[in-house]
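Let's look at chain A:
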Amino acid sequence: MRGIPPKAPLALIIALTVALGACGGGEEGGTDEAVESDTGTTPTGDDDAPSPATEDADGATTAPEEADTGAAGPRPETLVVDKSFDLATADPGRQFEVTGTIVGVALYDTLLTFEDADVSTPVPHLAESFEANDDATEFTFTLRDDVVFADGSALEADDVAFSLNRVRNLKGNGSFLMDGVTAEAVDERTVVLRAEQPTPQLPRILPNPTLGILNADLVRENGGTDAEDAAEADTAEEFLNTQSAGTGPYVLEQFDTTTETILAANPDYWGEPPVYDRVVLRNVEAATQALNVQSAQSSIVLDLAADQLGQLRGDPSLDVVEEASPNIWFLFANANPEISDVTSNPDFREAVRYGLDYDAILELAGDGAVRVPGIIPNVFLGALGEQEAPQRDVDRATAAVERLGGDVTVELEYPSDFTANGLNFGPVAERVQATLAEVGITVELTPAPIATALETYRAGEEQMGLWLWAPDYPDPADYLVFGAGGIVGLRAGWPAGSDPELEAVMEEVATTVDDAEREPLFEEFQRQMNERGVMFPLFQPTASVVARTDVGPVQFHPAWTIDLEAVGR
Partner candidate 1 sequence: MSLLEIDGLAIALPTRTGVRRLVDGVDLRVEAGEVVGLAGESGSGKTLTALSVLGLLPHGAQTGGQIRFDGRDVLALRRRELRRLRGADVAIVFQDPTTALHPMIDIGTQLTEHLRVHRGVSRKAARARAVELLGLVRLPDSARALDAFAHHFSGGMKQRIAIAIALACEPRLLIADEPTTALDVTVQAGILQLLDRLRRETGMGVVLITHDLAVMNVTADRLYVMYAGRIVEEGATRGVLDSPRHPYTRALLDALPEGDRHGRPLLPIPGEPATPEARPAGCPFHPRCVHARPECSSRVPELVTLAGGRAAACPVDPLRGDGSSVELARHRGG
Partner candidate 2 sequence: MSAHTAAGIPLTRRQRRLTRSAWRQPLAVIGLSIASVWLAIAALAPLIAPTDPILQESGRFLAPSAEHLMGTDGLGRDVLSRVLYGARISIPLAFMLVGLSVTVGATLGAAAGYVGGWLEEAVMRVVDLVFAFPPIILAMAVVAALGPDLRNAVLAIVVVSWPSYARVTRSLVLSLRSSEYVAASRLLGVSSARALVREVLPNVAGPVLVLATLELGNAVLLLSGLSFLGLGAVPPSPEWGAMVSEGARTFNFWWIGAFPGLAILTVVLAFNFLGDSLRDALDPQTSRAVRERAL
């Protein structure tokens, strides 16, 4: 008989027996053993794990300024970052997703930016200074004079005007940021942005990586245009997917929307050079990220669910950063009687508002998660204080259900295949279902893949929906969409004219320029929403960044998740 190669099947058999053994064996085995095996930082077995031994030699010469971090062990030369990709393009004007934002910040600088995690005050970046007129319709920016693109050409006002106008005309996902705003180069170093309406939030919009500044000449050469018909005429995306054309701390080494995108430090960067010369951003399923960072196959992972963090927190080789994400999770009840007699009834809203067990739901969102008292997340201007959050009142809710005739059944739709901050919609929906059952509301879950769920959501056909809202820019104006007639309001069957009192506040706040005056108006907006609105804000989940300690300091950034340039600094 021919010999049978013994190794592979043996390995499988061993795997199975070990698996079965593990299942039958120690109770807390999963946690403790894992920690044990991880404490050694020696990477495991394979030549792929970034091995300190081999990296040592190279690392010593290429990364000299590492010494001050005091982290244990030598710092890896390449930063390996795991992210579950939602990456579509490396063209800043076209990207509007989380991964694209991370890449965009690294490749392209914006006129203004946020310092560290403070997203309340935009600070100058490519612009050295800026002024706004009194009614917030005209903004004048003076550019720095020491900024050069990778091809050596200096940053000019034309680059800025081109980039911003191009975004508006591309009619992409982020184009609304420039809605009604025109950029004009006044001279080489001065740009004026004119808005059709008062736009006090514009300075908070400008740090958005979608508004990154491109090398206008280079992009024009490669098919770019900022003309009205850019949506069809602009063909620069392909070029921008192979080569970056910005002034950012990194340049694009390899772009891939499905496997890994690699960034290399920009040798001519005008600011302080980034700590890491090379960043590999890998597309890794959230489930495997925890394993990767524990086994040192990755330096930083970004999608861990709150439930996975508990075990990692005790690991001395890991640095677990937990913050409340600025994303808000919310429920809505459709106000359109054609969709549902039940959900459109104000009594139903009351039953839901006081029937939800907010704390039980919050429990799922992680230790760093917070309840959101109004629709505006806690890091932004105008956020309500915790004491204003609706509190569960079972009696009140039950009474409301009785007014509805008791025993109500509604459908709740949510995207089944979508994960944000490691959190799935399913368990949250299940908990909503369980807590509402306690006040006599039967919720039938009707999950759908996001493509189909979005369709019914957008058409305003969901009886109840569970969705999240990620801020487009850190200004409360972004949350007016939840009011009657706003884009989310419409999805909940709540058109303009449904609530004149609320809409009056919305109108007023939109044209108010001074933050001190805006704040109480936004608070009033939310109070009225909490009283009569169709939205039920639930929580801001835990956002986590888990890094190996030898990477150096890492921060979660509320606007763009992680600032790669700042890692290790």
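Quick note on selection: all candidates are chains of the complex that A comes from, given by their letters.
Odds and ends about this structure:
We take it that a contact is a pair of C-beta atoms (placed from the backbone, for glycine too) under 8 Å apart; a residue touches a chain by one contact, two chains touch by 3 or more; residues count from 1.
What you are looking at is a predicted structure, and each value in this text was computed from that prediction instead of being measured.
Only one entry among 1 or 2 touches chain A in this complex, and that entry is 2.
Across the interface of their complex, candidate 2 is touched by residues 19, 22-23, 27-31, 34, 286-287, 290-291, 305, 307-308, 310-311, 360, 363-364, 416-417, 422, 424, 426-427, 429-431, 433-434, 445-449, 451-452 of chain A.
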